[in-house]
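Supplied in structure tokens, the structure appears directly below.
Of the protein chains in this complex, all but one are displayed in their positions.
Chain nomenclature is as follows: A and B, assigned in order of appearance, with residue numbering initiated at 1 for each chain independently.
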Amino acid sequence: MLLNQFLILAAALFALGIYGLLVRRNLVLILLSVELMLNAVNINLIAFESVLRSELAVGQVFSIFVITVAAAEVGIGLAIVIMIFRNRRSANVDDLSLMRW
Amino acid sequence: MTVTDWLSEPVNWVFALVALAVLASAFRVVTAKNVVHAALFLVATLAGTAGLFLVLSAEFVAWVLVLVYIGAVIVLFLFGIMITRAPTGYDQGLDGDRKIWPAVLSLTTFGLMTWASLQAFGSTPVSNPGVGTDTAVLGVALMGRFVVPFEVVSFVLLAALIGGITIARRDLTPAEEEGRSLA
Partner (left out) sequence: MTFFADTAGIMLVLPFLAFLLIMAVGKRMRRQGAELAIGALAINTVWATVLFVQNMTEGVLAKTTFEIARIGSDLVFELGWVVDGLSIMMFFLVNVVGLLVFVYAVGYMQGDVRVPWFFAAFSLFVGSMLLLVGAPNLIQLIIGWEGVGLASYLLIGFYWEDLDNVRAGNKAFLVNKVADVGLLLGAIIVALAVGSFDFQAINLAAAEHMEALSSVAVVGGLLLFLGAMGKSAQFPFHIWLPDAMAGPTPVSALMHAATMVTAGIYLMARTFPLFQNLAEEVRPWMVAIGAITLFAMGLLALVADDIKKVLAYSTVAQLGYMMTAVAAGGYTAGVFHLFTHAFFKALLFLGAGSVIHAVHSNNMSDMGGLRKDMPITYWTFVVGSLSLAGIIPLAGFWSKDEILATLGHEGYTAVMWIAIAGAFVTAFYMTRAVALTFHGTYKGHGHPHESPRVMTVPLILLAIPSAIAGLLSIPGVSLPGIGNFSEWLAVREVVMGDHHAEVIQWALAGSGILAALAGIALGWVIFGKDRETQQQRDAFGVPILYPLLRNKYYMDDLANGVVGATMGPVARFVNWTNTYIIDALVNSVALLTKGLGAFVYGILDQRGVDGAVHGLSAAADGAGSALRKMQTGRVQQYAASFVGGVLALIIVFVFVT
């Protein structure tokens, strides 16, 4: 197996995540896209780890951290989404453009 | 390494299949017209990713992924979808109108990263795939070298927990306030 195949896969996932982030209207779906990107990062980390084979499996440890933080972030993010939905009766990101000129 | 060489290794067949699944799922995540479908496709993506982890001898991380991500995060997502009353059916207005710029950006990103990877790593092989990672090593690392980040991440989770509750808490109406203070 080549390293590059994993890296390219991760790149594709990351790009798709960016696309989803920028295109999707629903707040939840935006968060979903963010998860996709984080996932791509994880693949990258693990791939590098399997190449480097460090003593302490640093890449995997770090990947665990990423997953944990992602989970925390989703929690907060959805809490915010729920609050927004309560206040604005809409989860559409276009309705949130109050802070503009 | 040529394509045939690559294909001769059975690992790569596995890889190819899983990667395809992952890509397809990911693509559907961002293009699904149904919100719940998008979430479920993410499940598939994550599952595929777990499989890739297994191939890369990161068993522990794979199962953590399944447990945490698919088990908790996606459920959270589905709850969020439910609470925000997103139309669970087919939704036309789910995507934005202007897709060209995001597409350009994402393609550029993909292109750059691919090019960079190819430039940097050319034909670097992943080392022996069959060898698994000892979980004890992870444990030692987490509790030894990375104990501080470990604790910090614990705090992050705690903060997220408290923060989530606080943010999403329903404010009491004045009547309930009244009742509260009297009690």
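Couple of notes before you dig in:
Rule of thumb we're sticking to: a residue touches a chain if its C-beta (ideal position, glycine included) is under 8 Å from a C-beta of that chain, and two chains touch if they have at least 3 such contacts.
Nothing here was measured: the structure is a model prediction, and the numbers come from that model.
Only one of the listed residues, A:L22, A:L38 or A:A57, touches the absent chain: A:L22.
Across B:L20, B:A116 or B:L161, the residue that sits in touch with the chain not pictured is B:A116.
Although one chain is not drawn, its touching partners on chain B can still be listed: residues 96, 101-102, 105, 108-109, 112, 116. Touching residues on chain A toward the chain that is not drawn are 18, 21-23, 30, 93-94, 96-101.
In this text, only the chains that are shown with their structure count from here on.
Between chain A and chain B the centroid-to-centroid distance comes to 6 Å (mean Cα coordinates, whole Å). Only residues 1-9, 11-29, 31-33, 35-36, 39, 42-43, 46-47, 49-51, 53, 55-58, 60-61, 63-65, 67-76, 78-83, 85-86, 91-92, 94 of chain A touch chain B when the two sit together in their complex.
Of all residues in chain B, those touching chain A in their complex are 1, 6, 9, 11-12, 15, 19, 22-23, 26-27, 29-30, 35, 38-39, 42, 45-46, 49, 52-53, 55-58, 60-61, 64-65, 68-69, 72-73, 76-77, 79-81, 83-86, 91, 93-96, 99, 101-103, 105-107, 109-110, 113-114, 117-118, 121-127, 129, 133, 137-138, 140-142, 144-146, 149-150, 153, 156-157, 159-161, 163-165, 167-168, 170.
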